[in-house]
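Below is a structure I'd like to ask you about.
Heads up, one of the protein chains got dropped from this complex, but the rest are sitting where they should.
After this line comes subunit A, so read on.
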Amino acid sequence: MLIMAGGAAVSPLVFQLAIFVLAIFVGYYVVWSVTPALHTPLMAVTNAISSVIIVGALIAVAAGTQGGSQISTWTGVVAVALCAVNIFGGFLVTQRMLAMYKKKER
């Protein structure tokens, strides 16, 4: 799986690396614009979205049940469960916190 750029072959790893570096910059600017009052919800929600690693866990289950190692099946299932705790717990607790922030009634 090679990608052509300017006639020469570039490994997909380089493209992934480019996306990674750009995403760090996006993260940098977006996070600096977060109001300090919402830093706790920020941590809760980043925790929830980092559980997107569940993608890897699901691939592990698929790999294990389709001829891969049994170890992959079970590490995958446990990882899916751990990520699910985080996804549901993280987003719901963030939602609960954000619902509490109210403006002054005038």
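As a working rule, a residue touches a chain if its C-beta (ideal position, glycine included) is under 8 Å from a C-beta of that chain, and two chains touch if they have at least 3 such contacts; residues count from 1.
The criterion applied here is as follows: contacts and distances are computed from a predicted model.
The listed choices are "NAD(P) transhydrogenase subunit beta", "Carbon-phosphorus lyase complex subunit PhnI", "TRAP transporter small permease protein" or "Ferredoxin"; the UniProt protein name belonging to the chain that is not shown reads "NAD(P) transhydrogenase subunit beta".
Listed by residue number, the positions of subunit A touching the unshown chain are 12-13, 16, 19-21, 23-24, 26-28, 30-69, 71-73, 75-105.
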